[in-house]
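The excerpt is restricted to a subset of chains, each kept in its original location.
Note that the chains take the letters A, B, C and D in the order they are written out, and that residue 1 is the start of every chain.
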């Protein structure tokens, strides 16, 4: 517990700053909207949004759960698939040459146009939405991993070579570590994009979820509810990003602490 | 959240039917849901599944075999027929589509022709109708300024950035805009030269021609016609029913009541008083076929007769 | 095949290595010949950049030579690597940054599939030998330069290789530690009968640790001088007092200094190398 | 010759996929309303190539501007986050959460702010492109080796010099990973924005053809979008090779 625990605790302490920024942003928002310069249908006051949140709390909670289900399922499936495929592609050269470009082409497909097609294939339930999230997570993570898995120092690769490491050993003992910063970057991106993909998919096709709630409340001009749903969707993202941040803290214990700041300025015990 | 409304009991003998809506559950789909919840289907020996709609065209779901009956409209049925789909329309909820143009009262547009010189907020989905409307009202494209607007967007017209918006749903946007303090005038699509019927129930010819399945369809229409009678008796109660039973999520009760009351006149008309609820109007279909050809939506003038397989008479719907 | 059987130990014949990158051609090793008989110890001395590391990298199957023949106990580098008969201590003392010192030392054993228990014991022994006890849990970036170098030596020793290829393994160590490790190494080699090929910049270290010392010329590196040393394998620090020691040092220093002028030495001239063995 | 050889495997696979698709659609008699066959999509492309080109150009322009804008902002933010611990801790998660505002849903409001034309599309494209660049770049800028940073420190390098000479080159592999993803994201975003409200562009075309139930033309537009996305990815890959000459030798070994 102790070491990992300490890192996590440091991370949780790190949530204070974003919360402070959040509070500042909210204050600014309230001030701007209460001047009356901004019309309520352009941007309602936070108080209006809070009111809607309170009033529709059960609905919002239920729809959040739906969105979270889609986002997490897509995130999980996409990440696992990306790791598996990236490992395969790094070692099967022919498969990589043939498959990778086509996979990339998938990413270029406008998902707004894809969702209706997926609906035709899979029906109107969670499946097409999860598929869209999973696909986007998969491709983001794949592209990052394809680079990350080959990012180990040449010397380290040489060492493994002379030690007659098998492909699997190289993967597990070198590349898996070298790729970690790339994987973490992908996870961070996916954590934030998953929720948006889920909501947009719901917005287009769903009959549940926060995206659906945005759509229906926008359609019937319930501005407070619409923004409440938007805010909650963003909050979900914030939560997911927070979790990834905690994961990052424990994922690379070998990196000198001090993170992004110059090691030079922070070296030593002081 | 979703009401993947499962039938209360599914007797082995009951015939199953899947209905694909053109939108999520609202009071416009009161009848299918009411009949489900109150056991009208069960009574008729039907096992009905309702699939709320989204961005995927119902015609596609119907062609793909995902649903047995799709909620479409006259224009899309005719267009699909031209693309080779073998569809048959069996009944319709709205005698004329609630699709409409909404203008600010203060814009000075009191009749369609006044649109000349004005700014029109145009939704993507309505784009295909525009040439027909303009030629009907005698305005050319360069006499107006077109601004694209989003599918759920009323803020542009409230903010006065556009004078009129097209399309609007007669039971919804006009109310939202007026509630924001902007009085409006509403021009239904029928008045703009496209007498399309709305919420039309469409099936495939394969199903239609199968006597057993056709009998199921007839029973189903009977059940929902019964439900619509309930709605017409007390539209406000109908709206409450939808909201209270959570067939709608996130919808505002007041809005649903407004819609329910307004839509009554679209469901029960002189025509239905003479021909029965849910009856199709072949005359309107012929006119729309001509419009579809003029708009280039169809490659030739579609013969609408084979498309109309009105089952409302067979179901014996009330003449209201 | 008959030829092969008579060539145990390290055999380098007609080896040439030309790096060709972005239009710049560097010939690092040119037509180089060397035989290190099985169980004997050899050192390479030579000016900086003459191709010593390149030669070791070729033996360790990291770099493919442009032409020429290289074998260890009749195996090509690739075969030798697969058979795990050699260990390389590279010039950079490479460590895996995400592994603690003990894990780094165990790496080779782990890859060879040695059970955890034995691995632990052998690593502990090697760590102790190089004087790093107490630092088992340190990450590489927390070690001093000399400590990293010793860890790399420990890693190689855990493998108990038949061929030990070492590229300036003691360069970052102080003289006392260096000498201590020199004699530790001698003892290990003596006991195991392993063959040593050592790159070093210290002439006296070369003498202490070798049966023969090859001096290379500046780039393109070829062997310009070959000294055989008669000290046997049982060596102690007292060796330094042997007058032949100082003589050997003097000879090698002169050869090193004269590198440029001395014509290349060809050893064990082979009229026709077996084409099947030509590495490529 | 080498390039041809590299294009062969994906080419063959593509042909196989297309052939299977064609056979399935024609064999099973699937309606064009559901999924058109590749040959009919190709025919639709041929028949409408001028229109397609027009709409595609609009989308490309919007996506390009958005891509450029998004990346400029991302680079700025990444640098700020690298040098300010407070900003990194406080604003970075929020900037990522902002990303999750379903912008597509509030696109109408963007139109209200920015007008109905190109700017709202550019903004949306920028928004989608910037996260991937931002996250990758923040990591990349932190990936510079401690020893190298120490060297610059002893040479009394300014922060700007440290950034230009060490952090940025060290971050390039990360940056390009982000750019590869951002390039296609920008195109997808532009299309999404057009889909909601526009008078031209591939998104408009997709919506319009869907309303017309012209599925073959719709798929033609989707295919064109995919090709543009792929081409933009390819451009980034080329730029990557050009930008990191010192890696060329390393990657072969």
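Remarks
Keep this in mind: contacts are C-beta pairs under 8 Å (C-beta built on N, C-alpha and C of every residue); 3 or more make two chains touch, one makes a residue touch a chain.
Fair warning: this is a prediction, and the values are worked out from it, not measured in the lab.
Displayed chains are single representatives of each kind; full-complex composition is A x1, B x1, C x2, D x1.
As a working rule, only the chains that are shown with their structure count from here on.
Averaging C-alpha coordinates per chain and comparing to subunit D, the farthest chain turns out to be C.
Looking at A-D and A-B, the interface holding more C-beta pairs in contact is that of A-D.
Once the centre of each chain is set as its mean CA position, subunit B and subunit C turn out to be 85 Å apart.
A straight line joining the Cα centres of subunit A and subunit B is 39 Å long. Each chain gets one centre point, the mean of its Cα atoms, and the points for subunit B and subunit D are 38 Å apart. Among the residues of subunit A, those in touch with two or more other chains are 42, 116, 120, 215, 218, 256. Of all residues in subunit C, those touching 2 or more other chains are 141, listed in ascending order. Remark: subunit B residues 57, 59-60, 63-64, 76, 79-80, 83-85, 122-125, 127-128, 146-153, 155-156, 159, 161, 297 touch subunit D in the complex. Within the complex formed with subunit B, the residues of subunit D that make contact are 31-34, 107-109, 111-112, 116, 195-199, 204, 207-208, 210-215.
Those residues of subunit B whose C-beta lies close enough to touch subunit A in the complex are 1-4, 24-25, 51-57, 60-61, 64, 66, 152-155, 158-159, 172-173, 176, 179-180, 248-252, 255.
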